[in-house]
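Following: one structure in structure tokens, then a few remarks.
Just one protein chain is left out here, and the rest sit where they should.
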Amino acid sequence: MRKTISFILLVILLIGIYYAIAQVHYGENKMEVSKHYINEGLKENGVTNIVTSVVLNYRGFDTLGEITILFIGAIGLGLVLFGFETKRKDIMPASLILATGCRFLFPLILLLGIYIFVHGHLTPGGGFQGGAVIASGFLLSYIGCSKKRISEKGINILESLGGTIFILIGLLGLLFSGYYLSNFLPKGTINTLISGGIIPLLYIVIGLKVGVELAGIIYKLME
Amino acid sequence: MDFLYKNIYYIGAFGLIFIGLYMVAAKKNLIKIIIGLGFIDTGINLFLIMIGYIKNGTAPIFTKAGIDSAQMVDPVPQALVLTAIVINVAILALALGLAIKLYEHYKTLDVSKIRGLKW
Partner (left out) sequence: MMIFITLLVIIMLIGAICSCIIKDLLSAVIIAGVVSLIASILFYFLQAPDVAMAEAAIGAALTTAIFVFAIKKTKGKKDEKDD
């Protein structure tokens, strides 16, 4: 009864959406704002990856809001699952293959993640992708060799420090120029590691924060 | 066949949204409902990136010095979808935490038993 009624309603909804979306043609040029971003982006910012300059310079406030939502999600999960108590359980040890492989692979995965977010303004990549790779490395170390893992206090301190440094860099921009999160350091030569003002610094801070946050979410769900 | 080739991305994105909405509306196990929520997210992200595509365009990155910038695809939807993917994983984690707490209280994951629905 419930299945048939929902199926019929969804088919009617889909036919209506098809008649509305068929006006949008596939493969033609639509927006005027992105013409300005592509033509002037290299001169105004100094970074070669245009998506990075859109995320951190032209749309910096949206990145600030997204960091806040991730922070609230991680805190809310800890509060829902555990309340205010602090005792934890132990997990059982892993087999021989997993333990040996984990000890060999964990520094290499961490190195790959750090490379991805340090070179975020030159090649495809950035803070969020590098943070997800770091969180996968922590998941592997938690399953395989659970004796050496980072304590809870270290995770909390690193996460809060990341968010605070991001807000402080924005306030420094307010102090030097007229508006929040402005680009006040000099833009170096194009296509080198030190270029683009504050954009590499922001991505390093975001990469560390997001990586440790996602690893913390997995730790809380595992106990 | 020509109709299929021109509109294949539309069919893929809207097919995923349709299946996700059906799973949210008509399934009884709580974990299946949350899997449907994940399908809706993937479908909407695919639709947003497809709107910004230009025929015979290239990726918006200046790897060499003299790349022609008249044929690049739209960079603004890519920046928005990057934010949306990370927010969706936070929503899924919080929903699963609530599902675990519900199981500890009611000892079952059947939605009709928890809410007391008639159908």
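Should a chain be cited, it is by its letter among A and B, assigned in written order, with residues numbered from 1 in that chain.
The rule is simple: a residue touches a chain if its C-beta (ideal position, glycine included) is under 8 Å from a C-beta of that chain, and two chains touch if they have at least 3 such contacts.
Model, not experiment: these values are computed from the prediction.
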| item | value |
| --- | --- |
| In chain A, positions touching the absent partner | 51, 116, 124-126, 128-129, 132-133, 135-136, 139, 214, 217-218, 221-222 |
| Chain B, residues in touch with the chain not shown (by the definition above) | 4-5, 8-9, 11-12, 15-16, 19-20, 22-23, 27-29, 31-32, 34-36, 38-39, 42, 45-46, 49-50, 53, 57-59, 61, 73, 78, 81-82, 85-86, 89, 92-93, 96, 99-100, 103, 107-110 |
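Convention: only the chains that are shown with their structure count from here on.
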| item | value |
| --- | --- |
| Centroid distance [mean C-alpha coordinates] between chain B and chain A, Å | 17 |
| Contact set on chain A toward chain B in their complex | 1-3, 6-7, 10, 14, 17-18, 21, 24, 26-31, 33-34, 37-39, 42, 48-51, 54-55, 59, 62-63, 66, 69-70, 73-74, 76-77, 80-81, 123-124, 126, 128, 191, 210, 214, 217, 221 |
| Interface residues, chain B side, partner chain A - complex | 6-7, 9-10, 14, 18, 21-22, 25-26, 50-55, 59-63, 65, 69, 72, 74-76, 78-80, 82-83, 85-87, 89-91, 93-94, 96-98, 100-101, 119 |
